[in-house]
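One protein chain is absent from this view; the other protein chains keep their places.
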Amino acid sequence: MPEVALVDVTKRFDTVTAIDKVSFSVKDGEYFAFLGPSGCGKTTTLRIIAGLAEPDKGKVYIDGKDVSRVAPEDRGIGLVFQHFELFPFMTVFENVAYGLSIKGLREEEIEKNVYQALEITGLTEAEEKYPRELGAPELQRCSIARALASGSKLLLFDEPLGALDSKTREHFRFTLRSIVKGRGLTAIHVTHDQEEAMAIADRIAVFRSGRILQVGAPLELYEHPETIFVANFVGETNFLEGVIEKAGKITLVRLRGDFLVRCSESRLDSGDRTIVAIRRENMYLRTVKDEAMNSLPGRIVRAAFLGKLVRYRVELNNGDFIEIKTTSRTAELLEEGHSAYSMFPADKALVYKYPDDIRQELALK
Amino acid sequence: MPEVRLEKLTKQYGKTTALKDLSLTIKDGEYFALIGPIGSGKTTTLMLLAGLTEPDEGEIYFNGKSMKEVPPEDRGVGFVFETFALFPHMSVWDNISYGPRVKGEKQGSTNKVAEEMLQMVLLEDRPDALPDELSGGMKQRVALARALTSGSTILLLDEPLAALDAKIRTALAHDLRRIVKELRLTAIHVTNSVEEAMLIADRIAILHAGVLEQAGTPRELYEIPKSVFVMDFMGDANLFNGAVVRAGEGDVEVRTQEGFVFRSSRGGLKEGSKVGVVVRAEDADILENDSSEPQNRLKGIVKEKMFLLGSMKYLIELENGREMVVEIPSMASRKAWEAGDSVTLAFPKDKVFTFPLEESQ
Partner (left out) sequence: MSLLVRLEKKLSAKRWRTTGDMLSLLFFFVFIIAPPLSIFLTVFRNWGGIYQTVFADPFFSEIGRGALRWDMIQTSLLRSFEVAGIVAIIDVIIGLPMALILARYDFRGKRLVDTLVDLPLAVPTAALGFSIYLFWGTMDGVSGLLGLKSGLFSRGPFLIILTHVAFSYPYIVRSLKEIIASVDRNIEHAARTLGASSFTVFRTITAPLIKNGIIAGSILSFTRSLGETGATIIVAGAFYTSPLLVVEYRQLLLIQPAAFLSMILILISVFLLACLRFSAERFGLPIKGYWPRAERLFSGKIQRRFRDLTTSTLFALLVFIPSCFIFTYLLRWWSGSPYTGNIQLGAFYQVFLAPDSKWPDLWSSITTSFQVAFLATAINIVAGLSMAFILSRRNLGRIRGLLDALVDIPLTIPTSALGFSFFLFWGPTGLNVLTPGFWLVILVHIGFTYPYVVRPLIAVVQRLDLHKEEVARTLGASSVTVFRTVILPSMKQDLLAAGIMSFTRSLGETGATVVVMGLSRTVPVLIVQWVESQALPAAAFACIILISISLVLLFILRYLLGWK
């Protein structure tokens, strides 16, 4: 039985439709992410699951029960916000114990649960401290401990790593996932950072303008994005305009400047306008043409050494600009101004129908 | 255009030392980046360069001329702020043309330069818009055009891309560099993001608690770091404390507190000296089968794995509980490991860095 399910949920604020007929389900024990640009409805959906907002239409199920009209205090969930939201006038212990003290448990019971939560989050030393004495990572741990201690099996995270600096953020991804998986909890994690979602989640729902565009495991979203928006928003992609020359298992596309390239299978017809999408990591530069791969001639406009990788900005001979990411382990740094061939294999080139409004599709909002 | 020289700049705010003895030379026409953690003095440096605050000690020279008593309005610097700082009560056009107008330049020539700048930043079609009608990326371009129109030859940028979405950042970074190079300006760009600095700059300086740690090209900072701090800042570093057990010609052998043995080709240390050993996450290899050499091999169990674009990150628990992060590019290895797998990590000896221990904390 799925832990969380939304069926056709719609929510409006005045004249704006925040989410429109959203449906999905999260499995018991899954680490699930909501990913999308700001204002896309992911936080609204999370709040509806928490009971902090009521859906105008549709239903919310937790563990099979319809909770659409149930108050937040009765849903058994734990909530963690970006800015920690600890009660400033309570110690770490009191904060973590809050949920239990409301329920009226005996002191020994409360202590036992609190100490357990503090141990899991590595905060046993900080028991007597006040929030103002703690740094950002510890504040977030306390926030998580508080949610854990109340006994909830479903954790909801709203941009939990947003207030941490980038190095801490990366490390915390491991922490969050370990805690959730270690206790067999279900988690829903809202973020606008696609790198974060890809790294931490079992499955991701990509939101845009109040709708879910695609749900899948990170690898699936990476290798098989269903729309141009997803291909652009998740990961880094080069987009090239062209026309289908021959459809089939291997699609032949004629790009601008008369380049002919071989791409993966598509369901379009010959003569259709198309957009070809290739991940920047799936392309590489060579000074010599390779007949077995697609090779596009061009000139290197910028070569930047970034430590573990190298980024190239290339102006193809047909006037298009692309970017290529290569690990610096495998190749020598090519120099700016030099000509080079940009290569990619056919099976990594995805073919999409040319959209009516290309700018809208490529927008990141 | 000008060469910018900072000589022993010191600045204190109350009891805090923001900058101590900073000396730096930025070449004519160079795109220079200033990076470091929060509070390391980067913004203070820009404020001193612009003349918006005075140093307690030290001097600043533009092309050899001292800026000691020169107020901001006479220094010829353009400043792009993190929050853009556009004049909210003026249109895009009025914002951009403010500089020449306030200096009393003739209407005609002001219009011409402002028009050019507007075009250069791709905003010709919205001269009358007010700042609060614009998106973040547009505001940034107006701020840039405004700084350029005033005729400045030095461009100071304080986290200009921080307030923008990650994806827009890389596109704008390329544009910034292109414009600066086309106009032959000297640019000093402050940022928190190492990646951004490496992408956009010719040379980089790392500041740490008001002190200059190291300055050089991106490659130099990455491949020849002078301290643990620089190494950790420029990438993902794993640090071990240990002592040198054997120093040969070229190679040194180090034994860490946990009992691991590392061989490094970056020698030059005496036997018995305490060192910090640093290896980068991205320099690790995971071996398929156990190999003979005991050096630079670490055995452990995969605790967590994370999917990144083009690579996989693993959290490995080594013997005796020590944890380590490694990153393996997807191209380099077909296989993906799972939590619970036993693995052997390997590090090439030229990627094992050692530093004297006083610095290592």
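Chains here go by letter, A and B, matching the order in which they are written, and residues are numbered from 1 within each.
Keep in mind that, in the parts below, a contact is a pair of C-beta atoms (placed from the backbone, for glycine too) under 8 Å apart; a residue touches a chain by one contact, two chains touch by 3 or more.
What you see is a predicted model, and the numbers here were worked out from it, not measured in a lab.
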**Prompt:** What are the shown chains in contact with the chain that isn't displayed?
**Reply:** A, B
**Request:** Using the touch definition up top, pick the residue from B:K20, B:K42, B:R146 or B:K351 that touches the left-out chain.
**Result:** B:R146
**Contact partner of the left-out chain, one of A:E85, A:E127, A:D272 or A:E361** = A:E85
**Request:** Please pick, from A:Y98, A:Y115 or A:Y130, the residue that touches the omitted chain in the full complex.
**Result:** A:Y98
**Request:** Could you tell me which of B:G64, B:P88, B:G272 or B:G321 touches the chain that is not displayed?
**Result:** B:P88
**Message:** Residue by residue, what part of chain A touches the chain that was omitted?
**Reply:** 50-52, 71-75, 77-79, 81, 83, 85-89, 98-99, 102-104, 146-147, 150, 152, 156
**Asked** What residues on chain B make contact with the chain left out of this view?
**Response** 47, 50-52, 71-75, 77-79, 81, 83, 85-89, 98-99, 101-104, 143, 146-147, 150, 152
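What we mean here is this: only the chains that are shown with their structure count from here on.
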**Residues of chain B that touch chain A when the two form their complex** = 37-38, 165-168, 170, 174, 177, 192-195, 198-200, 217-219, 222, 234-236, 280, 282, 303-304, 306-311, 313, 315, 325, 327, 329-332
**Asked** Hey, which residues of chain A end up touching chain B in the complex?
**Response** 37, 165-166, 170-171, 173-174, 177-178, 193, 195, 198-200, 218-219, 222, 232-233, 235-236, 279, 281, 302, 304-309, 311, 313, 323, 325, 327, 329-330, 364
